[in-house]
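The structure that follows is given in the form of structure tokens.
Every protein chain of the complex appears in place save one, which is left out.
The chains carry the letters A, B and C, assigned in the order they are written, with residues numbered from 1 in each.
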Amino acid sequence: MSQSYNRGLIEDFSRWREFEAGMWAWIFHKFTGWVLIGYLFTHIAVLSTAIPASGAETAVLQAGNDVYTQTIVSLEGLLLVRILEVGLLAVAVFHMLNGARLLLVDLGVGLESQDKSFYASLILTGAITVASVPTFIAGAF
Amino acid sequence: MSTQIPKQTEKADETAAETETDAPSKGDERRAEKRRRADERRRQRETEEAERAAADENTVELRVFRYDPDVEGKQEPRFDTFHVPFTKGMTVLDALMYARDSYDSSLTFRHSCRQAVCGSDAMFVNGGQKLACKTQIDELEEPIRVEPLPHAEVTKDLVVDMEHFYDQMEAVEPYFQTNEYPDGELEEQRQTRENREKIKMSTRCIWCSACMSSCNIAAGDNEYLGPAAINKAYRFAMDEREGEDVKQKRLEIIEQEHGVWRCQTQFSCTEVCPKDIPLTEHIQELKREAVKNNLKFW
Amino acid sequence: MYEHDVVVVGAGGAGLRAAIAAQEEGADVAIVSKLHPVRSHTGAAEGGINAALRDADSWEDHAYDTMKGSDYLGDAPAVEALCKESPEEVIQLEHWGMPFSREEDGRVSQRPFGGLSFPRTTYAGAETGHQMLHTMYEQVVKRGITVYDEWHVMDLVVTDEDDPADRTCHGVVAYDIQRGEVDGFRASGGVILATGGMGQVFDHTTNAVANTGDGVAMAYRAGVPMEDMEFIQFHPTTLPSTGVLISEGVRGEGGILYNENGERFMFEHGYANNDGELASRDVVSRAELTEVNEGRGIEDEYVHLDMRHLGEERILDRLENILHLAEDFEGADGLTEPMPVKPGQHYAMGGIETNEHGETAIAGLYAAGECACVSVHGGNRLGGNALPELIVFGKRAGHHAAGKEMGEAEIPTGKRGEWEPAEYEFEVDVGAVGDRGPAAADGGAVAADAEGLMEAEIERARERVEDLLTRKGRNHAEIRSAVQETMTANVNVFREEEGLKQSLSDLREAREAYTEVAVSDPSRTFNTDLIHTMETRNVLDIAEALAMGALARREFRGAHWRKERQERDDENWLKHTLVSWNDGEPELWYKPAILEGEAKTYEPKVRSY
Partner (left out) sequence: MAQRYSSFDKGGRMWLLQRVTAAFLLVVLAFHFFLLHFVHHADEVSFLMSAGRMETLSYYSLMVLFLLTATFHGVNGVYNALVNQGLTGTKRTVIKWTLVAASVVLVLQGIRTANAWAGIPLY
């Protein structure tokens, strides 16, 4: 493995000062990707409650008293879950936008403005997240 | 003033104290004494420098990484402070040379051409990979911190071991290969202006290793060819004088396990390259070239 | 100890070409270099490589231009070899993939250069040297030639017969910079010196910090004469703080030189009423220095080169790289302010005396490239003639050392041909200080065979390193700057009797100081303090020979200008200066320039363009 001498905490930390756009983008993309795959597993786990639910009576289903609907409703009733969902949206939106940026980079499009497109992804992510807060929080109180 | 000094002295005292408790050998004592004196000298020098600095407004403060596996008192990495009189047009390399020639002749760094063609003096200046000779002092924030290239083994002070970088550069068969030469005795191979233009930037690499040092992937995977070597491969793969079969071979080289696919388009290589080589662009073009080439046979 | 057939010292253009050539001849070659090959200063060359490639051109024309440019101090057999072989060598480079600039039809481009009667300077953008160096290193990698990089060669291993002509070179001793060990490289076929320029003799130079003329000094101490050392080319427009070259192109496009009072001195002070800024390099350099010396320099150091009036568009179009150079290395913006410039040492025409096969006076010792003096440049080098010299004579030396049959050389080396002693009496002592100590080419006395000689020399080198590391004394840096200062003040573009004498006595002082030199860094790892200290000794030896030659030559020829006699004196001075070390007692002597070539005899003519 690569070697480097310990240059003390402050010195190490200062390396981050000159992290360029591309590197931040890489780190964020990594982070968001991991969150997304992690979520995919939980998501499917939660959704699988639909399997026992499908055995329920039609009336129960209609009343929304089945396991699946109950689970979802109780989860969605928690403010924390709602907030996490906003977070998830932010993560997903960033990963999508930056992913689109990376696809363009792979096609050799806009390499000179790679830093600008990264900043644009960040700003757009922020805007979309903020704009969707009302929809996401609706009904939580 | 330098923050390391008190710490260093403490250290020396500590060792001295230690040796006292467990029956000091004469050698230990002598060494401790020597170290103490060396510290003393350095402190004195730094005070003098600081005074000079105070007297003359126009100095720059340099904090330089020091390490030497062979010299007692330098085995533990530390930073030394130098105050160098500023002159217009001064580069980081000029400042280092001044510090070496006037204050401490053991200050070690590679340098030769002083004009950004030999690639000896890539270092980590204020948190970025820079060629010291091509970096103007007045564009930097003070104090200027100078460290050896990250992600490489430090040999001494600002000198890092370049062997690994050279190995990677040489791993891509970095030499021209072709099967056909023109017939006439004094006949050159023809090359279009467009083609020469296409490879022009890639031929400017001076092997400084700044890109390699800045790439996180290269830091994590020692076998990754790295941006400079891939760029070298690009220089040949895109040279139309080499012919199709050789190009196939070139693509196989760059497609290997630790080749182009490792690149995560971090762009930091492109950002730091002192020769402005569009490294990421070249790497990406090779990836596409490889995919295209393989799709043909699908 | 390492053993090879051929050991090449230096990995610039000349060294790499020599190694490839020797390998082509089947020899086991090793390159020993204090820098990694791609760090060599050949990489700094911008302009191009002269070669008569086109039908309308001929090697004879190239030879004629070169002879004229040399102010008739070139040796015709060498000049003709250069011009005849450079076309095939350039094509060879092209076949090795060197990315030359191209014409519309796909052939390599050539451009006009000063002093050439045909546009025959083949180039690769403004980075010809870089491309050439890298292309050749690629070939070295391809061939798997062994490279010992970051090994500083300290001295040659040479037997110690009284007459240098009887001596033999068996190898070199070198210091491994990384590991701090001394070891030997034995060469059964030959040692080829290709250590490049000696710009560090002056304090302001376009040369690299590593260009300390080591090879020249080593050969000199071993008994090989140094030839034409006084001929140093100065470039008029280099950046003051770094010595980075600002190409002649700026003046070519219409750039103007101003002094502190804003006067266009080339005209206003009558240095060159016709050509102004475009007068030849030496004229402009002298004009600039006169301005500074008479108090009209800026900060008493430099003058201004102004190109702002050319307009941003034209500057960006034709001189863009100049903008970058001024910005990166001087912090000056050429678009909004004038650029500071001053003359700087650029090239050494002289060096180790060799014949056209690269052989020196000592058997088994060769030299090629800027450290050698074949001589093709004579009193003045034409732009674009150094790079072909590297490949042509690098190749020749490599072939010869590897045993290729090349016939009798026409240029005699050492005192084998016609020669005459100098009549000049030096007032100051020159040469080794105090008791002469063991001769440089000692060791022969203690060992009968090459093996034993190598061992003895390695041991001596170890002791020397040990001594430098452990003793107490002065730092070499002061001594080196003392040398550089006096050389720049007195042996610069202006050379007057008094100044030259002054330089010799200053050098004497520096030599004496050097006897007390010590290295303060005790480290065994990458001890650059030690390397620089050893280099400073070489700088001293060279500076002295240079000043001696300059003092004795009372005429104005090529780059050598003397106040006492400001014209060429063919009657008395159509001859090469040689300085022999003689185990510590330098001797100055002369040998005639060879003007009879194969094509014709080059009759000295007035050098005017």
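Keep this in mind: a residue touches a chain if its C-beta (ideal position, glycine included) is under 8 Å from a C-beta of that chain, and two chains touch if they have at least 3 such contacts.
Keep in mind that this is a model prediction, so the values were computed, not measured.
A.B. asks: Any idea which chains on screen the missing one touches?
C.D. replies: So, taking every chain into account, the missing one touches A, B.
A.B. asks: Taking the entire complex into account, which one of B:G73, B:G89 or B:G259 touches the absent chain?
C.D. replies: B:G259
A.B. asks: Among A:I83, A:M96 or A:L122, which residue is in contact with the omitted chain in the full complex?
C.D. replies: A:M96
A.B. asks: To test your reading of the contact rule: which positions on chain A touch the chain that is missing from view?
C.D. replies: Given the touch definition above, chain A has residues 1, 30, 33-34, 36-37, 40-41, 44-45, 47-48, 50-51, 53-54, 56, 61-62, 64, 66, 68-69, 72-73, 76-77, 82, 85, 89, 92, 96, 99-100, 102-103, 106, 132, 135-136, 138-140 touching the missing chain.
A.B. asks: Can you name the residues of chain B that touch the chain not displayed here?
C.D. replies: Residues touching the hidden chain, for chain B, are 217, 220-222, 252, 255-257, 259, 261-262, 264, 287, 290-291, 294, 297-298.
Going forward, only the chains that are shown with their structure count from here on.
A.B. asks: Chain with the smallest distance from its CA centroid to the overall CA centroid?
C.D. replies: When every chain is reduced to its C-alpha mean, the one closest to the whole-protein mean is B.
A.B. asks: When A-B is set beside B-C, which has more C-beta pairs in contact?
C.D. replies: B-C
A.B. asks: Cα centroid separation between chain B and chain C, in whole Å?
C.D. replies: 29
A.B. asks: Would you mind writing out the residues of chain B in touch with chain A in their complex?
C.D. replies: Where chain B meets chain A, its residues are 65, 67, 77, 79, 126-128, 145, 147, 150-154, 216, 218-220, 222, 264-268, 270-271, 278, 280-281, 284-285, 287-288.
A.B. asks: State the interface residues of chain C toward chain B in the complex, per the touch definition above.
C.D. replies: Answer in residue numbers: 35-36, 38-41, 43-44, 53, 87-88, 91, 94-97, 99-108, 125, 127, 129-131, 134-135, 138-139, 141-142, 178, 180, 208-210, 239-245, 325, 328-332, 340, 475, 477, 481, 519-529, 532.
A.B. asks: Applying the document's contact rule, which stretches of chain A touch chain B when the two form their complex?
C.D. replies: Spelled out, the residues of chain A in touch with chain B are 1-8, 11, 14-23, 25-26, 102, 105-108, 111, 114-115.
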